Structures are given as C-alpha cells and as structure tokens.
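One chain of protein is taken out of this complex; the other chains stay put.
So that you can tell them apart, the chains are marked A and B in the order they are listed, and the count of residues begins at 1 in each.
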Amino acid sequence: MHKFLIRSFVSSLVLLFTLTVAAVAKDVKAAFVYIGPTGDHGWTYQHDVGRKAVEAAGFKTTYVEGVPESADAERVLRQLANSGHDVIFTTSFGYMNPTNKVAKEFPNVKFEHATGYKREHPNVSTYAARFYEGRTILGTIAGTMTKSNIIGYVASFPIPEVIRGINSFTLAAQKVNPNIKTKIVWAFTWYDPGKEAEAAKALIDQGADVIAQHTDSTAIVQMAEKAGVYAFGQASDMDKFAPKAVLTSVENNWGPYYVDRVKAVANGTWSQKDTWHGIGDGMVVISDLDSQMPADLRSKVKKLQADLASGKVHSFTGPIYDQKGNLMVAEGKTADDGMLAGMMTYVKGVEGDIPK
Amino acid sequence: MIIDINFIGLIIASIMASAVPLILASCGELITERSGVLNLGVEGMMIIGAISGFALMTVTGSLIIAVFGAMLAGVLISTIFAFLTQTLITNHVATGLALTIFGIGISAMIGKNFVGIPGKEFPVLFEGLKDTIPLLGPILFGHSIVFYFAFALPFITSYFLKKTKIGLIVRAVGDSPESASNQGINVKLVRYACILYGGAMSGLAGAYLSMIYTPQWIENMTGGRGWIALALVVFSTWNPIKILIGAMIFGGLTIIQFHMQAIGVRIPVQFLTALPYIVTIIVLVVISRDSRKIRLSTPSSLGKSFHKDN
Partner (left out) sequence: MIKIVKRDQPPRAIFFFTPVLAIFLTLVAGGLIFFILGFKPFEALKFFFIVPIADKYGFSELLLKATPLCLIAIGLSFCFKSNNWNIGAEGQLTFGAIVSGGVALLFYEQEGFYILPIVILAGAIGGMLYASIPAILKTYFNTNEILVSLMLVYVSKLILDYLVVGPWSNPEGFNFPETRQFSDSAKLPLLFEGLRIHAGIFLALAAVVISWFVFYKTYLGFQMKVSGFSLKTARYAGYKGKKMIILVFLISGACAGLAGVGEITGPIGQLHREISPDYGFTAIIVAFLGRLHPVGIIFASLVVAITYLGAETAQIFMQIPKYTGQVFQGMILFFLLASDYLLFFKIKFIGSKK
C-alpha cells in the first residue's frame, strides 16, 4: 500500500516535471489590444477568433478590449509589456504611434501593429490583409445579381483602405455588368448600428438592391434582410444575422498569421516584417456561397477565387482609368503595392467625389 | 435618380422610425420635468432598457415579457433617482449624471453575454396595406406596435396634462410645490410617480432600439439619444405636440444627409449633425428671453428640491 502511494507520488512528480518543461519551452505569452468589444461580431470579434487559435496552439494569451485610442492606449501597452508578455498585437490603426513609442522602451518585446505603416524600431512589425481581393469577388456577385443596376455601398472613412475597396468592387462589378452604378454613402463611423442601418435604408430607398459595406456592425445586413435586398457580410460570416440577404461574407482570418508569429517568437526566429496577405495566404476567406446565386455564378466565383489565390488574376489589372480618364494602370500591367497603399483616387465608373 | 411620390413616402417613414425612441424618452422626461424634477439620467435609463429588453427576449423568447421587462427595468433604475432626489433630497443634476454613468457601465456588464446574438423579428402591423395608398402607404402601415404607440403618445400626454385632474396636479406640483402642498397634495408622491413614469418610457425607448430598430445588443448602442431627448423637451418648450416635430427633425437630419450623399450632393456631414444642437440653443434663447413666455412654458420649480418641514 505504502509502496503504491510512494510510487504514484514519484510518478506524478515526474509527470509534473515533464509538464513544466514542456510548458517552459512554449512559455511565450501573447497579448492582444482591441478597439471594440470582442462581441462586435466584426473587426474585434475576428481578431479574438485569431487569439483563440493562438491559445489552441498551446500559448498563453491576454486580451484587453475597448481600449480607446486616447492617451490610455500607451499605458495599456506598457502594462502588457511590463507584465511578461513577449509579443503584443495592437489591432487598430489608432494604436500606431503608441505602439512605436512603447516598442522603443521594450526592445525585447515584439510588437505587431495591424493596418499601420510605421515601423520605427526593429521590434515592430505591421500586418494587414488584402481585403480588396475579397471585394473583387463581391463586386462580381453584385454586378450579376442586381436587377435595378444600382448597388449601394456604405463606407466608413475616406482612407486608402476604403477607397481601394470601392475601386476593386466597382471594377469587378462593371466587368460583368457595364450598366451598374455604385452609390456611395459615407457614414463616418466604423461601428454605429443605428447610423449604419439608416445609411443602408437610404440606399435601399434610392433603389439599390444589393448593399455592400465597409463598416463593421451587422445592422446593415439586418436592414437588407428586412427590405428584401441582398447584402454581404463584413469581417465575419454574418449569415445567421440575415440568412436571406447575405450572399456571402468576406472573413478576416487572422488565426494562421497570429499562430505563425507567436511560434516565431517562441523559436527565436521572429524578425521585422510588413505582411500583406490575401486570399492566397488564407488571411482573406470567402464564406459559403448562398444557394440563391445561380450555379454558373457560383462556379465562376469559385474559379475567380482560385485565380486570385494563385495570382493568375489581380484585382487591379490594366487598363484602369481614373474618373477624369487619365490612365492609372496600363494595359497588361497590374497596380503595384505602393500604388495600392496610397490609393486616394476613384477609378472611372465610381460616382461622386471623395469627401475632403 | 427616382423621384416619385412613394420614394418620398419611404423617406418620411424612415425618418419617423428614427424618431420613435426620441419621442418615447422625451414624452416621459416631459412628465418628469413638468412635476419639477430634472432627470439627466435619460441616457442611462434608456441603455438599461435596451439591454433588459434584449436580454429578456433572448432568455425567455417572449417579446411581450421583453418589452414590459424593459419598461420595468427603467422604472427600477429610476427608483434610485427618485429615492435620492425626493427622499434624501439630493441635487438633481449630480444624481442624474450619476445615473447615466452607472447605467452605461452596468448595461455593458450585463450585456457581456449578449453581444453577437441576432435578435428576433418583431412583428409589424398592416404590412399588406403598404402598397394600397401612394405616399401614405409606407408612412401609415407596416410598423411595429411601439411605433404607433410612440406617435400617439404626444397627443395622450397633451390631453393628460391639459384635461385630466391628475395632469393638472402634476403641473401644479411643478409650478409651485409649496402651494400644491398647502392644498393637501403629496408633492413627493406625485414626483415619485412622474420620475418612475419617465423611467418606464426611457426603458421602452431603449428596448425599441435593441429589439426593433437594430435588433441586437451592442455596448453604448443608445449613442447619445438620451441626451438628445433631453434637448428635445426644451426644444418643445414642454409642449408634447412639438416634441413630435422636434423628434422628426433631430432623427431625420441624419437620414436626409445620407440621401443627399447618395444623390451626389456634398455637404460637411459634421455641420449637419451639429445643426439640431445649435437649433436647440437658439430655441432656448428665443423662449427664455421673454420672461413671460418662459414662465408660461417652463415648470418654475424645475430642478429645485422640495422638502416640507414638519
């Protein structure tokens, strides 16, 4: 009896020891700083899905949600860096300056800033997704599915990311249907369900029968469902919010990148990078295609998706003209990343001016 | 672009839908203020109503329980305000403000488990009649019961204040608590009732947002509408019928602005959004400069505590 107890004690000690060793080898802690609540079912929600993938890969994670982009962001970052986190993902553009500032003070902590362009220190990387590739697919579907030939587009802020999305969407839609018109409404918010719903309603009242969005809440697809028009989910699969309206969603899939980077920190192979991944690398994912879409459209979209992934098709392939008719991209050429990153002009076919 | 008569009907209908929460909360606050109490906690009571309605709908599955539960939640939270200001005779401004801060915090805390859940469809009435009459069809038909209630409320409120005995008592209490008290009216009881009624209406306004207007729960989803409701009461010079007009202007500006954008008219968005606030200030100045006019419309004891020595 005693022997048994001792033996089991020893074996559990050994087990404990091995477990500890295993844990030490992977003892990298990652922190995530979010702008919104994790339950927004949009931008922050998807980042948190990515964080859970990191947890599933066996790493410890911490997150802080609803961190304002005011003076508070810097304190949160410093606190995370100070409390044993090895890599910190800052998931909103507004954290750009605080991220670089704190990174300077903590050279041993890695910082990963989403959607920004400043990498002032060797321990700061930036990452973003080529969402415009997803919008090429949405444009193709919208151009095919519209009957009124008016497509509504709820936009957030006139920054290159959003302009690029509008352009890629419109180019794709016009390719399948030269008669379409894209009506754009700027909501000047990323996240305000009431306002987004009102913007969508205005577009629907003006005759739009397909609504695209570059804001984050589910209010727009719900409004589309109510009005009986089509819409696309943003950031996450929004099908359950509007099963009839949502044709497909462009999902932000950060998980693989996050796991990759945290592993790199654990292995000591992390180095500064500027990552811009699209459909090919799985950072942009197209949700299931709704059965309301005709079969030939679905297969066409599947092929387009594969071609965008392989690089056979580029969202911005010449000839592309701006609104005044000046050539932006020559025939046979594609827009380079520099041009895409700073894109602040509409392509031909988009109506109206970019608000100043 | 399409300018037909139905199009205008559609725009008016969306403006009315956006005005509903403002009308509800303002009409409630109007009664509270008429009794001489200034409750700055409208935003807090609204957000509590929004989360309570959504949570009850998700948990019980019953829309009726959810709607009444949201009103009850508004009543409960306003009881804190009533107890503090009436029984403990605290400052109205500070207490109302505390109520708003507390309400936003506590709603987010309760709401943690309800984010990202789709809401249920709220039934609309007379959907089939929408296309029967041009222009008026979309305005009159196909709305929720709360919508119709909201548009009836200003008239009910007006009738209540002018024609019923209790209404006259409420006004008497607001205009001169001392003389009302001398006539044997229980000032505190009346004020308690008016505060709780205001809470119920704010709760309903919140539930409209989270259950009907954008059926989902999101932190801070009232987005300052409670403060606008407060402004509306002043804008209306404590006249419920004018609340109707004011709410359409306040709610409608955003919608008109989006329509103008969609047809390609560019105006600074921020200027348009600021307009209702500036208009309210101007209205305030106009009604206040004439001391006779302000006495006629403002409850004279507004915001002042009343305590009867015994």
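Keep in mind that, in the parts below, a residue touches a chain if its C-beta (ideal position, glycine included) is under 8 Å from a C-beta of that chain, and two chains touch if they have at least 3 such contacts.
Please read these numbers as outputs of a predicted model, since none were measured by experiment.
Only one residue from B:61, B:105 or B:264 touches the chain missing from this view: B:105. Within the whole complex, the absent chain has one touching residue among B:5, B:59 or B:89, and that is B:89. Annotation for chain A: contacts to the undisplayed chain at residues 62, 64-66, 68-72, 74-76, 78-80, 82-83, 93-94, 97, 105, 117, 157-160, 188, 341-342, 344, 355-356. Although one chain is hidden here, its contacts on chain B can still be listed: residues 38, 40, 80, 84, 88-91, 93-95, 97-106, 108-109, 112, 219, 224, 227, 230-231, 234, 268, 270-271, 273-274, 277-278, 280-281, 284-285, 288-289, 291, 294, 303, 309.
Please note the rule applied: only the chains that are shown with their structure count from here on.
In the complex of the two chains, the chain A residues touching chain B come out as 37-41, 45, 66, 152, 183-188, 191-195, 197-199, 201-203, 205-207, 217-219, 222-223, 240-241, 351-353, 355. Chain contact summary for the complex, chain B toward chain A: residues 1-2, 7, 10-11, 14, 18, 108, 112, 114-116, 118-119, 209, 213-216, 218-219, 221, 223, 225, 254-255, 258-259, 261-264, 266, 269-270.
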